[in-house]
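For this view, one protein chain was removed and the others were kept in their places.
As written, the chains take the letters A and B, and residue 1 is the first residue of each chain.
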């Protein structure tokens, strides 16, 4: 599965919906047992949430958008498929979350390919289920520091802290992901899926139990004047950088 | 305490019962403060559960067997004694669980002495309390990968991931275990036991609260046709290997 929403695979509502539908199809098609997630956009795995969807829209739009973000994570995190992330570019914020939701992460060794949940840098807060996913991957203390400082890890740092499982030269990302996939394919599906569910269900249930409250929380947070202003400032700077 | 159920210290119902009674006796005998667990069978610490007890028997037998497996873990994991595992052979599956339930693990440095919860390789699933015990030892992410792939770790890998505390040359396993024991013996028993209970009680309570459901779950899983077939296949292959 190659993400293709140029230039940086931002998770627009449209792109999110497309991803969710594709994942559902693959999951229901019994001829597929595993999927490698990678990017078609040079230098970026996914830039994460699309700030355009979170800026200057109405409350109903924010709610619809957030529900789709939740849905993507729910699909990924408990997928019956083996998911291997072949991370061939930067993956900040929700781009990082998508990687963390896979079963294995291979990162291309390029200092520009940073990875992390950097929400605080934008003045916003990663939701609790982003946090839970990171704690499950790198533990409580490393998460505490990474989330508060909004750290983006270089490949060497990401490997060291456990954010990814392997760092390989850029031209070997896809082939490594495929051999990892072969290793996971060797395990009987049924036993592997039950084991995955046993490991991850509590974390998923945590969100499901308060899904609506989480949407309300996002909507009221993102629609605050102060947050809207800081997002608009950030977007403006981004545009100036480009031009 | 030297496990002696040749050739591979399989946990037959009889052997399990013997272990449980011995542990109870030691625990109630105030002259004992600690026990080193090791194997009398060359090359194997314990091969884990006895597939013969899980194949072609009736439901009542499966239930009785599983209750004994639970009982052994409950005895070990919250034992008032200091338990040091001197792992002088391979310890897959429940053999690994016994090691994980001790207070400290010394592994003999021999590439054949692999250790891990490899249930998925047999098409079965490690119970949640095996999983909890492993998470408490090596953390969530490493457990997720190890359990899904049914990984058996070499001594170097086991040390790296935290599955064991020390790897030493084969002829030093017993002496190392004894000096570790001396270190633990230097701590006042009462304070150490209360601390151990504080660390492990929640995990034990997790099983105790649903002990019967866990037995029912095992019985209905293991008695499925598909599982019985795959176990019989596995046993057949095992016999052919030997001859």
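The rule is simple: a residue touches a chain if its C-beta (ideal position, glycine included) is under 8 Å from a C-beta of that chain, and two chains touch if they have at least 3 such contacts.
Please read all numbers here as calculations on a predicted model, not as lab measurements.
Of B:187, B:208 or B:238, it is B:187 that touches the chain left out of the display.
When the whole complex is considered, the residue among A:43, A:123 or A:188 that touches the unshown chain is A:123.
The chain omitted from view is touched by exactly one of A:30, A:141 or A:241, namely A:141.
The chain not shown here touches chain B at positions 103-104, 135-139, 162, 165, 183-184, 187-188, 190-192, 194-196, 198-200.
Although one chain is not displayed, chain A still touches it through residues 119-126, 128, 131, 139-141, 143-145, 147-150, 230.
Note that only the chains that are shown with their structure count from here on.
For the pair chain A and chain B, the distance between C-alpha centroids works out to 36 Å.
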